[in-house]
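Note that this complex is displayed minus one protein chain, with the remaining chains in position.
Take a look at chain A:
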Amino acid sequence: MSLKFLVGIFLAAILTENYILNKFLGICPFLGVSKKLNTAFGMSCAVTVVMVIATAVTWPVYTYVLVPLNLDYLQTVVFILIIAALVQLLETVMHKYMPPLYNALGIYLPLITTNCAVLGVTMLVLEKGAENPSFGYLASLVNAFGAGIGFMVAMVIFAGVRERLELCDVPNFLKGLPITLIAASLVAVSFLGFNGIIDRLLA
């Protein structure tokens, strides 16, 4: 497995396969926590950490427990269970050993427990692994990390857009969520422009 392969996966997860803007997962925090730049950044950090750790745990469980027993249809149920327990554990550990980090990220952790972007990452990397046998454990972790960073990029860009929106003279009927959704769709369209860039970049 070459480094080029991993870098390709990482960049693709950020730009072309952005979980928010391309796969439309995790829209709830995308709209909910993107009002301010610092909360958007904190939330994205927490999501990135949880995505990597969740993938690190769910991948072996799926490959070595569920598949041999022909129980891969239980994927969703088991993954939700594992992710929820994992986030809870992470919160306990952080509260004890990293109080400053807990104060900064603590309020976002419970929100992530049932976040579809986290569940989506853990399931989609397995789908990729089924299509391409060279897409193993390490590649899955890199993909999960890239997905988290992609989440952060989308959140930070959109927080900037929303801070500008605050000062705009928006027609009354579009105020609030409608204009936010329109802005989100425009940002998503702009990310379409990245299609194919990674293959060419590393070809």
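FYI, a contact is a pair of C-beta atoms (placed from the backbone, for glycine too) under 8 Å apart; a residue touches a chain by one contact, two chains touch by 3 or more; residues count from 1.
Everything that follows uses one rule, which is that contacts and distances are computed from a predicted model.
The chain that is not shown carries the UniProt protein name "Ion-translocating oxidoreductase complex subunit B", picked from "Ion-translocating oxidoreductase complex subunit B", "ATP synthase subunit b", "Sugar ABC transporter permease" or "DRTGG domain-containing protein".
Only one of A:Q88, A:N132 or A:N195 touches the absent chain when the whole complex is considered: A:Q88.
In the complete assembly, the contact with the undisplayed chain comes from A:L74, out of A:L74, A:L101, A:C116 or A:V170. Against the chain not shown here, chain A presents residues 61, 65, 69, 71, 74, 77-78, 81-82, 84-85, 88-89, 92-93, 95-97.
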